[in-house]
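Left out: one protein chain. Kept in place: all the others.
Chain nomenclature is as follows: A and B, assigned in order of appearance, with residue numbering initiated at 1 for each chain independently.
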Amino acid sequence: MMKWTCSILIALFGTFWITGSGGAQGQPTMSDATQACLSCHGFFHPGIKSDWERSRHAKVTPAEALAKEKLKRRISNEKVPEGLLKTVVGCAECHTLNPEKHPDTFEHNGYKVHVVVTPFDCSTCHLVEVEQYGKSLMAYAHVNLNNNALYRDLMTSVNGVQSFENMKIALRPSDPETNADSCFYCHGTEIKVAGQWTKDTEFGKMEFPVLSGWPNQGSGRINPDGSKGGCTACHPRHQFSVEVARKPYTCSECHKGPDVPAYRVYEVSKHGNIYSSVGKDWNFDAVPWTIGKDPTAPTCATCHISLIVNWESGNVIERTHQMSDRLAWRLLGLIYAHAHPKSPDTTVIRNKAGLPLPTELTGEQVSEYLIDTEEQARRDATMQKVCQSCHAEGWVKGQFARLENTIKSSNEMTLTATKILLTAWEKRAAKGLSQKDSSFNEAIEKKWVEQWFFYATSTRLASAMAGADYGVFAHGRWDMGKNVQDMLDWLKFKLQGKLEKANGKEK
Amino acid sequence: MMKWTCSILIALFGTFWITGSGGAQGQPTMSDATQACLSCHGFFHPGIKSDWERSRHAKVTPAEALAKEKLKRRISNEKVPEGLLKTVVGCAECHTLNPEKHPDTFEHNGYKVHVVVTPFDCSTCHLVEVEQYGKSLMAYAHVNLNNNALYRDLMTSVNGVQSFENMKIALRPSDPETNADSCFYCHGTEIKVAGQWTKDTEFGKMEFPVLSGWPNQGSGRINPDGSKGGCTACHPRHQFSVEVARKPYTCSECHKGPDVPAYRVYEVSKHGNIYSSVGKDWNFDAVPWTIGKDPTAPTCATCHISLIVNWESGNVIERTHQMSDRLAWRLLGLIYAHAHPKSPDTTVIRNKAGLPLPTELTGEQVSEYLIDTEEQARRDATMQKVCQSCHAEGWVKGQFARLENTIKSSNEMTLTATKILLTAWEKRAAKGLSQKDSSFNEAIEKKWVEQWFFYATSTRLASAMAGADYGVFAHGRWDMGKNVQDMLDWLKFKLQGKLEKANGKEK
Partner (left out) sequence: MMKWTCSILIALFGTFWITGSGGAQGQPTMSDATQACLSCHGFFHPGIKSDWERSRHAKVTPAEALAKEKLKRRISNEKVPEGLLKTVVGCAECHTLNPEKHPDTFEHNGYKVHVVVTPFDCSTCHLVEVEQYGKSLMAYAHVNLNNNALYRDLMTSVNGVQSFENMKIALRPSDPETNADSCFYCHGTEIKVAGQWTKDTEFGKMEFPVLSGWPNQGSGRINPDGSKGGCTACHPRHQFSVEVARKPYTCSECHKGPDVPAYRVYEVSKHGNIYSSVGKDWNFDAVPWTIGKDPTAPTCATCHISLIVNWESGNVIERTHQMSDRLAWRLLGLIYAHAHPKSPDTTVIRNKAGLPLPTELTGEQVSEYLIDTEEQARRDATMQKVCQSCHAEGWVKGQFARLENTIKSSNEMTLTATKILLTAWEKRAAKGLSQKDSSFNEAIEKKWVEQWFFYATSTRLASAMAGADYGVFAHGRWDMGKNVQDMLDWLKFKLQGKLEKANGKEK
């Protein structure tokens, strides 16, 4: 019965859209293929259809989008293929694009459909953004974690299952599903075709690909076509709303936890307060975004990504999807804050000790892999241009000087924790690098990780975005100071045990 | 003077409402009793009156509510007593209903008023919802905590006051006010009439009941009339807004802490992001709730409770107030995740060891008290029907498989912690079940509690609702792994002390 209902719907919908279309009335023109998709999938997945109908994709053709003046344009490839120019961007336009490139393509009611729409697909219209994003650390979030022996060991120590027998703990490495549910949720999974499954439907048996690592919308996802990233990480399907991407909740999906509390810091900052209080009155849809006219305080996107216009002078801060383009320092995720790496692929980095780290264990930067002070100054200048839209230069200089001071002092506090750890290794209270053991599996090592991964990061983000709590008592300086004491006490208690055993033996 | 003001107000308001009423103009008809209430209480408690005036209760009579077509109907008792049908639901309709049932009824200006409106009162119109809720674990939240010796011991160890003398700690059990301020805030207090108090007013002396356990709006509250629950837990007085109940902040009142971080997980999920970003444009008042048309992403209520309609196919997911009706697994609050209990009254459960627990201490399910795999499959199917409104089947299958994997691995990590605890008991490093001592009062026991009560729960909720942070570094796998190390170190340090004492003695 469903079959007939669908067929009738196909007919009806086709008619509706066809009569409803035509350039004359400015109605959207939908491809036949998309109409066919919608005729059934609107029935089975009304949420997808409805979401898409609210999107700009459903209302504007690439040709119309390209006709806008440059600053207002939302697509960046001036050579959109002829066949895609005159219809709106519907199901088929994305899910049947370049079928030969997609190993997850399957035959479906006469169409070659792929499940996973990738940056490569999106670049058909959004070329510049995809190219920029491809140069960003976020595109390499999977690769940099998975292909770095040290980080991978940290991941294993987090996601592996520990078991206990005879006063000893053994670690079973994590399975792929756990990694996908954990680190790779944000970093991105590797999606592969793992087989086929067959479904009995009212239209007969249908075959679909089984995808390993699916679902996922992590920022550095490795797609079946080999491309990196999932645009849906920040532009959720199927509304692809610029409003959503510009609101801080999007960033908070991955940047809220103790490892990257950026959203939390923003929330308690003056900027966050103003956004939460009166952001409801701002225009989140305007392209370009005009300071003062559209938002009166920044969200994450304002400072880090968006195309910003000064409504009086017309001055422009260019849009960037290379996320660290306005950032001189890498404040998070690594043992010490340091200048941003030159290449988004950080797996190539080796410090003097041969470790895949951008600093030595004692904090010195491995400069050859990192941007130089000139590039740092350039990035600071771009960011400060944003700040100065609302702040006098003296204010901005004071703010940036304070951050540099905090980078220095938080790095010092990490060095202190590191020295205690190195002493523990040296005195055989724990086994680490020198014993060719994991650096992340024992209690003191885990405390050490929290020193930099949680507390130093939080302190620096609090300084950078002026959200004080997170630099003091909420995983800030208080926690750095307390943790150092706890590490030292742990070491002393441990050494007591050794001494005591010695006492026992000596007798 | 207040007396006369009130009398005049009674007269004026009465007139206003009477002239303003009458079926003809569709104006609300208020009972005389409610008019009398409002004439004074609007004066003394303007917030209550105003709140109520914004409510549907103030605008629609039960007769009008019953006249709607079934899917749109907001009341479920087709046999509302004749006397209540034709007036709006005002103060008197609820607070003077069934006075003989309510021990807290008192004489007040000629009316028999009771303070605590109960599910029994609400069932006069909302019969089906009250019946469903009565079968839910939430209705038993007080009973299941208070009447289970083990859980009660945990409550005492949390709320009791510890004192320190001679290097020893003594525990004074918690007083009822502390329990009411703590666990029972959400679980519900037991409300009893504890006496009378007299107030001098401008109308002369007035007597009111003194209620112990009041105020409270916990989900499993034991009311003076013996009924369980407080509908105001989720439908706050006196607006009783469906919008409030459907927004996630309502659930967050009790499901945000480290023991049940459901709201926090939702917040960083894609669903939560979309809600926070564009939920302002959704219709939260529509009954039924149409996927895609009203909300474009789910809130808590969408997946767990609400009547959901597919706008294209008309397919319906039934409303349920038996909160776990769409849930196969109980992910939180107990040592191991397990199939949901058959009966909401879990005090009857006994495992093989005779403990009132749905699993053994080593994790095996006590199956006779738990729903079977067939019922689990039925519940999963209902939930997946919600998911598939917006997601293809492959996506949904992947998501559910991942959750099952996480249930398994998080249970394993709890088993590891439990084995360390059992070893501590065995080696007399701590006193527990085997020594007939509390399982919750010593440091290693408290660490063990955090393993399952905080970290394993958080990890599972993060998996279930796809909010990664809470499964990794925010009380997730990181914390499970670190806690196991800390437990073992605690045990070793403790045993060192024993050895050392022995060394000292041996000499």
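Everything that follows uses one rule, which is that contacts are C-beta pairs under 8 Å (C-beta built on N, C-alpha and C of every residue); 3 or more make two chains touch, one makes a residue touch a chain.
Everything numeric here is computed off the predicted structure, so don't read it as measured data.
K.L.:
Check each of B:V158, B:V287 or B:A392 against the chain that is not shown and name the one that touches it.
P.N.:
Of all options in B:V158, B:V287 or B:A392, contact with the hidden chain holds for B:V158.
K.L.:
In the full complex, which residues of chain B touch the absent chain?
P.N.:
Missing-chain contacts on chain B: residues 5, 9, 42-51, 54, 115, 157-165, 167, 169, 175, 177-178, 180-183, 185-186, 197, 199, 208-211, 214-215, 217, 236, 239, 241, 243-244, 247, 249-250, 252-254, 256-259, 280, 441-443, 446, 453-454, 490, 493-494, 496-497, 500-501, 503-504, 507.
K.L.:
In terms of residues, what is the contact footprint of the unshown chain on chain A?
P.N.:
For chain A, the residues touching the absent chain are 267-270, 272-274, 276-278, 280, 290-293, 296-297, 310-313, 388-395, 398-399, 401-402, 405-406, 409, 412-413, 415-416, 419-420, 423, 462-463, 466-474, 476-478, 481-482, 484-486, 488-489, 491-493, 496, 499-500, 503, 506-507.
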